[in-house]
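A single protein chain has been omitted; all remaining protein chains appear in their positions.
So that you can tell them apart, the chains are marked A, B and C in the order they are listed, and the count of residues begins at 1 in each.
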Amino acid sequence: MRDVVQVRGEVVANRRVGAYHHLTVVAPGVAELARPGQFVAMAVGGPTSANLLRRSFSLHRVSPSGAYGGTLDVVIAAKGEGTQWLTGLRPHDEVDVVAPLGRPFPLPTEPVATVLVGGGYGSAPLFWLAEVLRERGCRVEMVLGAASEDRLFGVVEARRSADGVTITTDDGSAGTKGWVSDVLPEVITRTGAAVVYGCGPMGMLRSITEVASAHGAVAQVAVEESMACGVGVCMTCVMPVTGNDGLTRMVRSCVEGPVFRGDRLRWDAFDDGVCRVPADTVGAPRPGGH
Amino acid sequence: MRDVVQVRGEVVANRRVGAYHHLTVVAPGVAELARPGQFVAMAVGGPTSANLLRRSFSLHRVSPSGAYGGTLDVVIAAKGEGTQWLTGLRPHDEVDVVAPLGRPFPLPTEPVATVLVGGGYGSAPLFWLAEVLRERGCRVEMVLGAASEDRLFGVVEARRSADGVTITTDDGSAGTKGWVSDVLPEVITRTGAAVVYGCGPMGMLRSITEVASAHGAVAQVAVEESMACGVGVCMTCVMPVTGNDGLTRMVRSCVEGPVFRGDRLRWDAFDDGVCRVPADTVGAPRPGGH
Amino acid sequence: MADLTTRLGALTLPNPVMTASGCAANGRELHRFFDLTDLGAFVTKTVMADPRSGRPTPRMAETSSGMLNSIGLQGPGIAAFLDKDLTWLHSIGARVVVSIAGNTAAEFAEVARALASHPSFACVVAVEINISCPNVANRGLVFACDPMSSSTVVGLVHQELPPGTPTFAKLTPDVTDIVAIADAALQAGATGLTMINTLLGIVIDTDRLRPQLAGITGGLSGPAIRPVAVRAIWQVAGAMREGRIDTAPIIGVGGIRTGLDALELIAAGASAVQVGTATFNDPSAPRRVRDELDAALDARALTLADAVGIAHRRKVQL
Partner (left out) sequence: MADLTTRLGALTLPNPVMTASGCAANGRELHRFFDLTDLGAFVTKTVMADPRSGRPTPRMAETSSGMLNSIGLQGPGIAAFLDKDLTWLHSIGARVVVSIAGNTAAEFAEVARALASHPSFACVVAVEINISCPNVANRGLVFACDPMSSSTVVGLVHQELPPGTPTFAKLTPDVTDIVAIADAALQAGATGLTMINTLLGIVIDTDRLRPQLAGITGGLSGPAIRPVAVRAIWQVAGAMREGRIDTAPIIGVGGIRTGLDALELIAAGASAVQVGTATFNDPSAPRRVRDELDAALDARALTLADAVGIAHRRKVQL
C-alpha cells in the first residue's frame, strides 16, 4: 500500500494569521494517510522557478473530504524566496505537494497526562495531536511560546483543544514573560505528565528535553533541519541520534524523524548553527581520515 | 532627455485573440516616447525565475493616459517558457518593462502610397503605423498573411486602419491561399506604392524586399533575432547589414534595428537557422582564424 | 512508444534512464513513488569499504537552479550495503549499477572484491567507479583530476571483477582537459564513462558571513550545470569520433530535469542518462524523464539509438 502521495494541489484559502499565513490546499489522498507530526514538502516558484528544492511544513490539519475534496492545512512563516512565494499564492493557484512524510508523534498506549509545547509556528501540528490524544483519554495541557504576541500561533484553538493552556512571550506582550522552559516544570509537576511533546526551534527542543528528563517525563520532539528532498534520498537532513544499541549514527531526520525522543538526540553536537559529528558516531572521521 | 523608461508595469487585461494573447499593461512614460516599430522588453517568471533574459515584443499600441495611466499593448504568441508565463498573467499581476527600444519605422516626408505587410503576429505594430502614415496623408494598403486563419492578427482592425486590405493564408482558411509575396506585386503595382513596410518571419521579409525592389519600392522591414538584452549591451542580436559606405558590418538589431532597409540586409548570410558572417564583413575571420 | 533500448558496450538495457548516485539512496525510498524496474538501471549511492558518518551539517545550500551538497559519502560500508541494500534491490528485480569509491586506490579494489563475491552481484549490470573523490595518498587531490591516479584505480578495480563486467569511470568536470582523463580511464580498461560529477562550489551565508556548508565547499548540481555536462560529453564524444581516443559508451548526467534535457545529453553523445538533483524536486523524476524522452523521440520519429550523438552529425558546417 502506498503510504505517501504526490499530487498537484490547488489552493483553497490563504489567510494571514498574526505573523503567519494559514494555507489550505486541496490534496486528495493525504488526509487518509497522515498522522500528527508528519509533514508535507511543497515545490515552489512554479514552472519557471530557479528554486528546485521543496519546502517542508508540519501538517497543521488534514480533512479527508470537504467541499473541495481532501484538504491539508499548513502554517507558514514567510522567510526566504520559497516561503514568500507560497504565502503569496491565491485561491486556484497550483502547488505540487508530497505528503505525508516522516514519522508521526508516537502515541502513549495508556491514557496518561501529556504536555504539548509549541514555539512560534511550531504549535501548528499540536492541535491535531491534542485531539488524537484526548480521543485516547489523555489529559492535554498546552504551552505556547513565541518572541511576541503576533508570533504565537493558535491561542484560541489551544483553549478549545487542550485541558489547560499556558502562554509565554519573550517580551511579555502576551502571557508570562519568558520562555516555555520557565513554565514547563510547573505544568509537568501539576499534571504529572508522562510525555512532553515539543515542536519549535532546536534550542527550545533541547530545553524541553532537559526539563522533561529532570521531571521523569519522556520528551518527543519534532526537529527542523535543512532538507533538500524530504523523502530520504539526499542525506542532507541528518543529525546524530543514539539508537537502541547505544550507538550514535547520523540519521535522516526526514524519514527517521522529524519526531525523535529528545534524550536520543546528541544535543552536544549542535552549536552556533552547525551540527558536528560526535567522535563516537558510527563511521566518524578518524584522525587523518576522510 | 531620457528616451527609454524601465517601469514595473501592471497588467490591465489579457485577452485571447485567435492563436495569440493581447496584453495591456500600465507602463507610465512609455507612450510619450514610443513610435511605431519600436519594441518592449519584458522580464519573465517573477522574483524566483530561472529565466533571466527579457522577452521582446513589438509595441502594438500605446496610450499616454487612460483610466489607468499610460498603457502599452502587445500581441504575444505563447511559444516557450517566457511567453507562456506572460500569456498566463492575470489583471493586477506585475511585469517589469523596458521601453521603447530600437529604431522605429522611418516615415516618408511626402504623402506617398505605402503597403504594410504583416506575417502572423508581425501585423501587431502595423495598425499604429497605418494611423501615423494616414495622418501624414499617405495611402495605406495592408497585406496580412499567416499559416491559417487563427494565426492572422487584426483583420478587423486592418479594415479600419487601412485603405485596402488583402489577406492570405497558407492553407486557404481565409483570404487568398498562398503567401503575401504572391499578392504583393499586384498591390504595389495597383497603388504605386513607394514604400513597403514589413514585419514577420525573416523568410517573408526577404521576399518582401525582393518584390519591393523589383517594383521600384523601398522595403523597410522589422527583423527578429534572438536578443539577450534588447538594449545594446550584449552583442547577441547582430546581423550583417551594409552601411552607407558600402561596407558590411555585424550590427545590433536591437539598437540599430529592428527596422532596417530591406536592401541593406545581407540575406545571403541567412540559411537554415544560422546567420553566417559574410567574408567581406568588416573584421571577418581571416583564414587561420581570429 | 519509441524504441528506447540502449547498448552500453556488451550491456543492453531496455531504456537509457537511470538514477544518479547519491540522489536516490539505495532504492527503497523512491520505490514508494514508482517501480524501480521501470528504469534502465538503478545507480546506488557510492559505497566505500567501511561505514562513514559523512560530514557535519549544514550539508546543503540551495543555489540558482541548483544546489550545493557536502554529504561526505555517508554510507553503511560495503558489507552492510551488500547484505541489506543490494540484496533488497536484487529481490525486487532491479538492474543495478553499483557506485564504488575509496580513500586510496587499494580501497577501491577492496570494495570491488567484496562486491564481486556477494550472491547479489547477480543483479549488478555494471560498476560505476566514482573517481571524483579525494585521494588521501595524494594530498586529497581528487583521483579524476589526475590521469595517472585515474588509470591506477580503474586498473585495480578491473582485476577484482569478473572479466567482462561493465565498468564506468565517473569523471569530474573540474579539470583543464577532461578528454585526457577520459582517455586514461579507457586505456586502463574502463568500459565507458559517466559524466559529470558535481562542480566544486561555495555559498556564503550572508547573515553569518561564513560558508553556509559546515564543510565549506560542496558539489554544485542541478539544471544550472547542464550546459557544462553537455559540453563535457560533446568534447569526449567528439574526441572518440575523431579517433583521438578509444570509442566507448558514455552515460550522461548533470542537470537533467525533463525528457528534453535528457535528449540534449543523448544528442551530444550519451547512450544513457542519469537523473540526480531533479529527483529532489520531483521524486518521480527519473520515471517521468523516461516517459518524456519516449514521447520526444516519438515526436521526432527517432529511436534512442538514432539519437545518440546525433548533434555531431547535424552540426552546422561554417
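Rule of thumb we're sticking to: contacts are C-beta pairs under 8 Å (C-beta built on N, C-alpha and C of every residue); 3 or more make two chains touch, one makes a residue touch a chain.
Every value quoted in this text rests on a predicted model; they were computed, and no experiment measured them.
> Where does the absent chain make contact, in terms of the chains shown?
So, spelled out: the chain left out of view touches A, B, C.
> Out of B:M142, B:L205 or B:C229, which residue would touch the omitted chain in the full complex?
Here the residue in touch with the unshown chain is B:C229.
> Give the residue, chosen from B:D3, B:E135 or B:D245, that touches the chain omitted from the document.
B:D3
> Given the contact definition stated above, which residue among A:A50, A:V165 or A:V259 touches the chain not shown here?
A:A50
> Which listed residue, C:I71, C:L161 or C:A296, touches the chain dropped from view?
Considering the complete complex, C:A296 is the one touching the chain left out.
> Residues on chain C that touch the omitted chain in the whole complex?
Touching the missing chain: residues 56, 61, 63-66, 68, 145, 174-176, 199-204, 206, 208-211, 214-218, 220, 222-228, 230-231, 234, 255, 260, 263-264, 267-268, 296, 300, 307, 310-311, 314-316, 318.
> Can you list where chain A touches the absent chain?
Listed in rising order, the touching residues are 50, 272, 274, 276.
> Would you write out the residues of chain B that touch the absent chain, in ascending order?
2-4, 6, 43, 50-54, 96, 98, 225-226, 228-229, 231-239, 249-250, 255, 273-277, 281-285, 288-290
Following the convention adopted for this analysis, only the chains that are shown with their structure count from here on.
> Indicate the whole-number Å distance between the mean C-alpha point of chain A and the mean C-alpha point of chain C.
So the centre of chain A lies 35 Å away from the centre of chain C.
> Determine the centre-to-centre distance between chain A and chain B, using the mean Cα coordinates as centres, and give it in whole Å.
55
> Check each residue of chain C and list the ones that touch at least two other chains.
Where chain C meets two or more other chains at a single residue, that happens at 64-65, 223.
> Going by the contact rule already set, what residues in chain A reach two or more other chains?
In chain A, residues 50-51 touch at least two other chains, as defined above.
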